[in-house]
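Missing here is one protein chain; the remaining ones are kept as they sit in the complex.
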Amino acid sequence: MIEAVGLTKRYGAKTAVDQLSFQVKPGHVTGFLGPNGSGKSTTMRMILGLDRPTSGHVTINGSPFRELPNAQRHVGALLDAKAVHGGRRARTHLLSIAQLSGIPEKRVDEVLAVVGLQDAARQRTKGFSLGMGQRLGIATALLGDPQVLLFDEPVNGLDPEGILWVRNLMRRLAAEGRTVFVSSHLMSEMALTADHLIVIGRGRLLADMGTQEFIAHNSAGFARVRAADTDPDGRDALGTALTRAGGRVLQEPDGALRVTGLELPRISDLAHAAGVRLWELSPHRASLEEAYMRMTQSAVEYTSTDDPRAELWEQDPLALPAWEDEQAAPEVPRAAFFAPPPPGAGGSPFLMPSHPGELASTAKDSPEDTR
Amino acid sequence: MAFSAVLTSEWTKIRTVASTSWTLATALLVTVAMGAGLCAVVNATFDTMPESQQIAFDPTQMSFSGMLFGQVAVLIFGAMVVGSEYSTGMIRSSLAAVPARGALLLGKLTVATALALVVGLATGFLSFFLGQALLGEHSTTLGEENVLRAVIGVGLYMALLAVFAMGVSMMLRNTAAAISILISFVLILPIVLSLVDATRKIAFYLPNQAGSAIMQTVSSPAVTSDAPYGPWGGLGIMVLWVAAAVLGGYLVLSRRDA
Amino acid sequence: MTPTTTTPDRPRSYSSPLPSPRPHLGHALASEWTKLISIRSTLWTLGALVLTVVGVGMLFVSQTSDRDYESISFTTPALFGLMVGQVAVMVLGVLTISSEHATGLVRTTFTAAPDRFRVLTAKYLVFSVTAFTVTALSVFVVGIAASLAHGGAAAGAHTADEWLGAAAGCLYVTLLGVLALAIGALVRHSAGAIAVMLGVVTLPPVLGAMLIVWEAVAPIGREILQRNVPVALSQLFGMQEGGDLGAAPSNFSNVLILVLITGATVAASYVMVGRRDV
């Protein structure tokens, strides 16, 4: 159990973490989300007693981290996979950390096997890839077989096999009754791993709720419907029927319709009533990524001049207001990718031809869809 | 790729890190201040010195005696210029931008050497004029024989020392190791070697021992009888050392995986 | 991994079968020892120390005759190598802590052991015992070689005091290393801390020579000239220097001064390490 009360950290005039209060309960994987620079790492460092809060406090199982009798046996943490002396071998690195808290040496070999590094145990960590470093970091966190685990971006650099393993590992650790607190930027991963989410932005708490609840609150799912291709009027008829029934209909590039605001059985019934045969009727859950983006919209610190959110908001060009057969109207064409365009160079700075088409001339044949 | 572009780039690199200014400023200030201090000491105690020392007294070299410590800062400067590329990983970006190893090395050496030479010359002239002013009646002037050579020699010496440090760091690819080895090599090894007769001759051929001959102006038997070379010969020996270090650095840079 | 165990009062809490001793200094000592012996820079620096002390010392022994030892002690040959070797001890001292900061390992360490003083104390202890042992061993190898090779009648009388002096000399070098470690803990940057330590060793003689000029500060200059590192070390190894500066200070006072300086810096390092964000 981790409990933060009014946690605040200021660096000079900048407030990195602002009056943060939350609880992380045992038996769950709790995800910790927020844009870059929102104070996640600082919060984790304060939980671990590495940074001193300007005000407020955070306790682990009731006592501040630095007062835990045997910290490593209570709390394991992965903060920075590369925080290893490169000249040391993996096993001796773990051994030196284990000895610090009187953890038996055989536990070192145990955790090396758990993370799959037993063959690399005698290598110097300088030659480790990011993924191997990450595994070593996870091994360090598991050394004390602790009740509370903190992971900062645990899947960074791991291959799919490793990602899957971390996902299962975290779920199992939580199922054993441990408190698992994970920060990650990979929403698809978080959606699969975390039961509960704590979201912060600009150092403030934005949400503290279950993952499903979070998605439901912050976004809407949709249905993908495709009429039979053999029935040329089917799509228009279906679109009209769905729109009349109060659904919001957008067209996807392959001709299918994206419907929001109507349940699947209802769509089925409407299609049936309109005499349209369906070749596809699939539900799409909204993704955590989308939900997260909507929530943290105003709290992003480093924004490109080329706003990626355009993809999320500019779905309307897909709509077919008059049911004209306008093939998947392409989004606003991106003439020069680099915004702002350099002055006096015709939109392209150096080597690039002024228009993409000049290079990939054949690409003009098909409506290029930058989505 | 135009070599001038590499030079511009290296100049930006060198002027935008803090270590450059503090190492070179330390080199200048320490050398000038200590030289001035010792000149003042000597001026006050000249009459009490033994006659042999009075005869062999070299007012020019005396004003450069702060170089003993200033050179440490020059070594650290050279080691940091190269070592920080490795410790930060910048070397990979640099090599991706300038894949020709020779050009990169040459660019870096040219810029850093030129900078060290300029600072060295400034150090030489400042130390000289300040030192001579404090030496009072025992002072000399630029017009005297060999004096201008010695003052310019300070610049050459500092520049060569910086190149030497860069070559060694390029071979070791580690700042801390390079600094420790360079300082032991330059400051402590000569002292140790000259303690024993058998090794005293070896000490003459160490880079800084040989190179510092350029800063002497008085060639009385009392001073130079030991050294088997003149000022330019000494500098030549130092140049050989420097060339060896740079060659070693180039080989490491071009052969080893970055 | 272990299966779930449930306790009645905390229904969903995990407890581990591993022993959970209250960690003490002994654990930290074992940890620091593992850290020290598992990196190559330890081998390099200590190897350089042994090589210079024994190598230069043996060279000196081979170049001297029995009569030379009338005025110096048998341990004096080790001094010349140690003048270089002390740099290696200081570098190792700095690296012991600064490499943790450079790599970020310090965060892992302090996460595993939030009682930072325990870790720091272990670092000081492990480093100083190692440095002293290696220094003393190489010094005594040279000393014994000298006494065996030149122990004839012409060498005059030698007492056990010179061996004690050499031991004190090794302690002196070790203290310099501890000072380097403390400065490393304060500065947290390898190159910076090494530069500071080299300044501490090499600057005072020159500073003293400058201060001695002015009447007002001449006594201070004289003190510094007599008490700086190279002079103190020479004295401990049986090389009496100076004379025109007046009576040399005792070995005891030389060591005491370094003990005080090192102690103050070490104390500062405890305060800073305890207080700082890492």
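For clarity, chains are labelled A, B and C in written order, and residue numbers in each chain start from 1.
Definition applied: a contact is a pair of C-beta atoms (placed from the backbone, for glycine too) under 8 Å apart; a residue touches a chain by one contact, two chains touch by 3 or more.
The rule is simple: contacts and distances are computed from a predicted model.
Asker: Can you work out the missing subunit's protein name as recorded in UniProt? Choose among "NADH-quinone oxidoreductase subunit M", "Multidrug ABC transporter ATP-binding protein", "Sarcosine oxidase subunit alpha" or "Membrane bound protein complex subunit mbxH".
Answerer: Answer from the record: the omitted chain is "Multidrug ABC transporter ATP-binding protein".
Asker: So which of the visible chains would the left-out chain be touching?
Answerer: So, taking every chain into account, the missing one touches A, B.
Asker: With respect to the chain omitted from the figure, which of A:5, A:114 or A:209 is a touching residue?
Answerer: A:114
Asker: For the chain that's not shown, point to the residue among A:57, A:122 or A:272 touching it.
Answerer: Hidden-chain contact among the options goes to A:272.
Asker: If you put the missing chain back, which residues of subunit A would it touch?
Answerer: Subunit A touches the chain not shown through residues 34-37, 41, 113-120, 129-132, 135, 153, 155-165, 168-169, 172, 185-188, 191-192, 221-222, 224, 228-229, 252-254, 256, 264-265, 268-269, 272, 277-287, 289-290, 292-293, 296, 300, 302-306, 308-309, 311-312, 334, 337-340, 342, 348-353, 356, 358-360, 362-363, 365-371.
Asker: Using the document's contact rule, name the residues of subunit B that touch the chain not shown here.
Answerer: 1-2, 5-6, 8-10, 12-13, 16-19, 84-85, 88-100, 107, 255, 257-258
Rule of thumb we're sticking to: only the chains that are shown with their structure count from here on.
Asker: In graph terms, nodes being chains and edges touches, is this line, ring, star, complete or other?
Answerer: If you draw each chain as a dot and join those that touch, you get an open line.
Asker: Where the centre of all protein Cα atoms falls, which chain's Cα centre is nearest to that point?
Answerer: C
Asker: Can you work out the whole-Å distance between the CA centroids of subunit B and subunit C?
Answerer: 29
Asker: Taking each chain's centre as the mean of its CA atoms, how far is subunit A from subunit C in angstrom?
Answerer: Centre-to-centre distance between subunit A and subunit C: 50 Å.
Asker: On a C-alpha centroid basis, what's the spacing between subunit A and subunit B, in Å?
Answerer: 54
Asker: Where in subunit C do residues touch at least two different other chains?
Answerer: 41
Asker: Could you please specify the touching residues of subunit C with respect to subunit A in the complex?
Answerer: 1-6, 10, 12-24, 27-28, 30-32, 34-35, 38-41, 99-100, 103-115, 119, 277-278
Asker: Using the touch rule from the top, collect the residues of subunit B that touch subunit C in their complex.
Answerer: 34, 37-38, 40-41, 44-45, 68-69, 72, 76, 79-80, 83, 87, 175-177, 179-180, 183-184, 187-189, 191-192, 195-199
Asker: Would you pull the subunit C residues touching subunit B in the complex into a rising list?
Answerer: That would be residues 41, 44-45, 52, 56, 59-60, 63, 80-81, 83-84, 87-88, 91, 94-95, 102, 190-191, 194-195, 198, 202-203, 206, 209-210, 212-213 of subunit C.
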